[in-house]
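Yeah, one chain of the complex is gone here, protein chain that is, but the others are all in their spots.
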Amino acid sequence: MIDPLVMNRNLKYYPVGDIKECRIHGRNKIINGELPLFFSHSGVELASSGTELWVEIEADFSLFEPWVAFELNGSLIMRQMVLTGKYAICLYRGMTYGDEKRGFIYRELQAMSDDENCHIMIKGFYSDGDFKSLPKRSLKLEFVGDSITSGEGTYGAIYDMDWLPAYMSYSRTYAGIIEKKLNAEVRMISQGGWGVYSGWDNDRTHNIPSIYTKVCGFAKGESDIKAGAQKEYIPDDWQPDAVIINLGTNDVSGFDQPPFFDPLSGKYNKLSRNPDGTLKKEDTDKIEAAVSDFIKQIRKLYPKAYILWIYGMIGYELAPFLSNAVYGYKEETLDNNVFYLTVPETLPGEFGSRQHPGYESHKKIAAILADHLGKVLK
Amino acid sequence: MIDPLVMNRNLKYYPVGDIKECRIHGRNKIINGELPLFFSHSGVELASSGTELWVEIEADFSLFEPWVAFELNGSLIMRQMVLTGKYAICLYRGMTYGDEKRGFIYRELQAMSDDENCHIMIKGFYSDGDFKSLPKRSLKLEFVGDSITSGEGTYGAIYDMDWLPAYMSYSRTYAGIIEKKLNAEVRMISQGGWGVYSGWDNDRTHNIPSIYTKVCGFAKGESDIKAGAQKEYIPDDWQPDAVIINLGTNDVSGFDQPPFFDPLSGKYNKLSRNPDGTLKKEDTDKIEAAVSDFIKQIRKLYPKAYILWIYGMIGYELAPFLSNAVYGYKEETLDNNVFYLTVPETLPGEFGSRQHPGYESHKKIAAILADHLGKVLK
Amino acid sequence: MIDPLVMNRNLKYYPVGDIKECRIHGRNKIINGELPLFFSHSGVELASSGTELWVEIEADFSLFEPWVAFELNGSLIMRQMVLTGKYAICLYRGMTYGDEKRGFIYRELQAMSDDENCHIMIKGFYSDGDFKSLPKRSLKLEFVGDSITSGEGTYGAIYDMDWLPAYMSYSRTYAGIIEKKLNAEVRMISQGGWGVYSGWDNDRTHNIPSIYTKVCGFAKGESDIKAGAQKEYIPDDWQPDAVIINLGTNDVSGFDQPPFFDPLSGKYNKLSRNPDGTLKKEDTDKIEAAVSDFIKQIRKLYPKAYILWIYGMIGYELAPFLSNAVYGYKEETLDNNVFYLTVPETLPGEFGSRQHPGYESHKKIAAILADHLGKVLK
Partner (left out) sequence: MIDPLVMNRNLKYYPVGDIKECRIHGRNKIINGELPLFFSHSGVELASSGTELWVEIEADFSLFEPWVAFELNGSLIMRQMVLTGKYAICLYRGMTYGDEKRGFIYRELQAMSDDENCHIMIKGFYSDGDFKSLPKRSLKLEFVGDSITSGEGTYGAIYDMDWLPAYMSYSRTYAGIIEKKLNAEVRMISQGGWGVYSGWDNDRTHNIPSIYTKVCGFAKGESDIKAGAQKEYIPDDWQPDAVIINLGTNDVSGFDQPPFFDPLSGKYNKLSRNPDGTLKKEDTDKIEAAVSDFIKQIRKLYPKAYILWIYGMIGYELAPFLSNAVYGYKEETLDNNVFYLTVPETLPGEFGSRQHPGYESHKKIAAILADHLGKVLK
C-alpha cells in the first residue's frame, strides 16, 4: 500500500501563496502563507496542465465540522466532510497531461459563528503540471443573506429537521447556479438565523450589518482572528457589479418569538404584533431603518454596485416594509442604483430538508435573478 | 342532410333567463331575456343530464370578431371565431344520458373598445336533459389588467406581430389557470394598451379606473348600451375574496413614447424621463396617485376583498412606484388588506406571439399566485 | 349586421382546384372540384398575402360530427365542431396586407367508420390576396394506427369516458408534434378500435390491412364512394421517407374479450390465453402473420420507405410477438429497412380522457421518435 502522494513522483508542492495564476474567491486573503476559508464558496480556483491535483489543508472544529466541495471544469464531483488536522485531499488523478483542467476547491459551509474552532486553511497544492492563467469571469457578484443563502435545506431528506453542516451548501444555492449562468465571480456573506435588524429569536446582536464591514465578523475564534477575520474589510479593487441581499426572513420571525435578553443593554428585545395581528409600526420602523442604514454601509464600500434586495422564499410578510425601506433610501439619497424584488415563495414540491427551500426552489429563483441581473448589468 | 338541431327530437329550447340552475360568470346580467358577454371569461356554466347541448347566440362586429371557448367538465375542447348573426353553436353531442356534464361557454376575447359593434349575446340553450344545480365554487376572484391579463400572445406563432383577436385568450391566462387550481369563480376587467394612469401611448383616457365602476366601460356601442354596459356596476352580493390588479406595464411605456394629444384638455400628455434616464418624479407621482385612488375605488365596492397588485411580467421598472403607492395607501388608510407583489419577468423560452408572455409564463405566474392566494384566503 | 363575407369587398372566391400553390395533405384528391377530407390531418395548406382567408366547406353526419382545426403560421388557433351544410368558415381576418401567412385547415377527427354520413368537403377559399408557393417540407411521413394515433383522449377531462369526436385530435398527437419538429408532411391512416389482425372485440373485419390499399377504406358512405374513398390508393410520386405503424394494442385486447360472431364466416372469432395466462401460440401466430403480410403490403406501395413499427403506449404484452414478426419479415425478405420499437407506456400523470395517453404522453413519444427518425433519415 503506497500513499498516492508518493506514487506519483512528479508531484511538486506549491504553497498557495506561490501560485500567482490561481484565483482566490472570497474576502479572505493569504496570511502567513495560508488562506483561511471563512465564508461558503471561499476557495481557490486554478487551471493546471497536470494529471493530478491535491490540496493541503489544515482544519479544526469543536461542534460543527466544515465541508468542502470540488468542481472540475465547472461541474461538482466531490462533496465531503472536513476532519481536524493538517492533511492533503486529492482533487483529481489520472487526467490527460497537457490538457488544461479548471479545478475549484471551496468551502461548502457558511461561516459558523456558533463554533469558534471551526475553520479551514488552505496551505498549498500538489501538482505534476504547470499552472495556467484563468480566463476572466464576466461579472463580480456579492450575495448577503441568512440560512436561505447559506443553502440550508439544499441537501438532506425532506423530513429531516436536525441542524447539520451537511444540510447547508453553496453548490445547490441560487448563488451557485447564477454563478454558472452568468460566469460570475461570487462572494458570500451569510449566516443562518441572522437578520438585518435582529435574529430569528429577537437576538439583536444577530444582525448582518454589525459584522458586514469586517473581513468575516462571524469568525471569532483565535485562529480566525490571527487569520484576519475581525479586521476591517477593504475591498481593494474588488468592486462587485451587484450586491444581492436576501435578508428579512429571520427579522419577521421575531414577531412570533418570545423576548430575548440582551446582556449588553440589560433589556429584553422583542418585535411585536398589534392586536389585529399586523406588525407594530414602531417595530417595522426599526427594521426599515436597519435596511436603509445597511444599504448606506454597502454603498460606501461599493460606490458603483447595483444593490438588489430580494426576499420572499419563505414568506412575504415583510415585503411592504423592505420595499418601503429600499425606496425610502433611494428617495433620501437619490441613489437610483438600488432595487427591491419579492421573489416567489417556495411551493409544495420545492422544499428541501429543515422546511427550507430545496434545490428546485433555488433553481427557480436563480433563473429569475440571472435573467434580471443579466439585463440590468448588460 | 339534416340540421342536427332537427335530428335530435328531444332537444328543447330554454331561454337563458329561464335556466335558474345555471351560473352566469362576469359582471353582465340578463337584460330583455338575453345575456351580453362583455369581458373575457364572461359566460354561462351549467350542468345537464342531457346527451346534447347547444347555445344560441347573437353576435356582431365591424373590425374585430369575437371568439368563444367551451369547456366540458373543466377541460377546453373548443375555441372558435364568432361570426355575425343569430345562430346556434353545438357544444356537445352524443354523451351518455343521465350522467351530469358540466359545460362552460365563455367569451375568449377581451371587451373590444376599438370596435363598438363587437358583441356577443347569449339567447338560450337547447338541451335534451334536465339542468342540475352546480356545486359552489370555493372562491371568488376578480382580475383587473391590460393585454397580459387579456392573454395577448397566449396563442399564435412566436414571431407573429399582427394584433388579432385570435391571439388573445382567457383559456391560457394565469387567471384561467388559477381558476382551475383554486376552484374559483373569476371575473375579468382587462384591456390591452390601457394603464392605471394612462395608456401605452400616453393617452390619458386609457386608464382602467375611469371605467372600472361601470358594468363594462370599454363597451360603448349601441347594443352594449342597451345591454347595460355603461350602467353603474353594483356588485350586489358578489363580493370577491380577492381582487388581483396587474397594471403598470402600459403606464411605464409612456415614458418612451411621444406625447399624445388629449382632445378634451387640448393639451399634450407625456410621461418623461430625467436626463439620467430615470423616471421624473412628477410623473411617477401621478401614477402613484392613480394607483392609490384606484385602490380606494375598489375598496368601496368590495370592503372585505384582499387587494393584490401584481406587476412585472414584461419589465420591472415601475415596481418601486407601484409598491410605494400601494403601501402609501395602506399607511394613509390603515387598510391592511392590500399587498403588492412583483412577479417574475417572462424568461426566454416563455414568450408567446406579439412579444407577450406565452402560456409557459402564464403557467409559472399562476403557480406563484395560486399558492399565495391559497395561503392568504385560507 | 353585415355578413363579414360581404364586408370585405376585396374577397374573391377560389375553387380549391384552382389554387395551384396550395398543398393538399392526405391521400384524398380533388374530385369534381371539391376535396374530401377523409382522414385526420387531411387538409389544405396555403400561403397568402391577403388580410383575410375563409374556407368554404360542405359537411354532413348522422351520429358523429366531424371537427376541424386551423393553424396559422404553424400554431393552432382554432378547433371547432363542424355542423351539416354548405357554408364558409373564417380562418383569419385583419392581418397585415402583403405579409405572407401560412394557413393550414385540416380535419381534426379520424375517418369515422361508424357513421357513413360523416364527411367534410373543401369547396374553395375566399381571399383578398395572392397565393404564394409553399416552401418544401423536409420529409414525408405516413402514420398508421388505432385510437392512440387518432389522438383519442388528447382532449377531455381526465375522468371522462364518453366516446366523443371532440376527444380525438391530430393537433395533440405524437404525429402532429413530430410534424413540427421535423418539418414533415404527414399522412394518417388510423381508426380507433382496429388492429393489425382483429379489433379490440375480436372483430376480424376491423383490421387495418384490409383497407390500407384503398384511398380511405373506412369511409363507406355514398358521398365517400363518390369522392373516391373506396378506390385503389395509388401513391403516385408521394413516396414517404418513413411509415410509422402503431398497431397491436387492440389485437391484444381480444385475448380478454368474448368471442365475436363473424357474419361472413358464420364463426365466432376469439384470441385466447393458455391456462397459465400466456397468449396461445396459435393466436399470436395469426397476429404475427398479419404483421408480416401488412409490412409486405406497405413495401409494395413504398419500395424505399423506412418502415417503423412502434407499440407500447398502453401496455407491452404483445411486444415479443410484434418484434418477432417484424424481424421474421426482415429475415425472410432480406429487407433491412424495417425496425421495431417498443415505446414507453403512459405513466401516471400522462393520461388524458378515456384512459388513453394524454398530451404529455404524446409529447414524450414524439421526442423519442423525432430523434430516432431524424437520425435514421439523416
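Each chain carries a letter (A, B and C) given by its place in the written order, and its residues are counted from 1.
Keep in mind that, in the parts below, contacts are C-beta pairs under 8 Å (C-beta built on N, C-alpha and C of every residue); 3 or more make two chains touch, one makes a residue touch a chain.
From a predicted model like this one, the values you see are computed outputs, not experimental measurements.
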Visible contact partners (per top-of-document touch definition) of the missing chain: A, C
Touching the absent chain when the full complex is considered, from C:G98, C:P135 or C:P344: C:P344
Of A:M78, A:L134, A:L347 or A:L377, the residue in touch with the unshown chain: A:M78
Where the missing chain touches subunit A, by residue: 1-4, 7, 60-65, 72-81, 83-85, 89-90, 92-96, 99, 155-160, 162-167, 353
Hidden partner interface residues of subunit C, rising order: 276, 278, 316, 319-320, 323-324, 326-327, 330, 336, 339-345, 347-348, 367-368, 371-372
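Please note the rule applied: only the chains that are shown with their structure count from here on.
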Contact graph of the chains (line, ring, star, complete, other): line
Rotation, 0 to 180 degrees and nearest 5, that superposes subunit A on copy subunit B via CA atoms: 180
Computed distance of Cα centres, subunit B from subunit A, in Å: 44
For subunit B paired with subunit C, centre-to-centre distance based on mean C-alpha positions, whole Å: 37
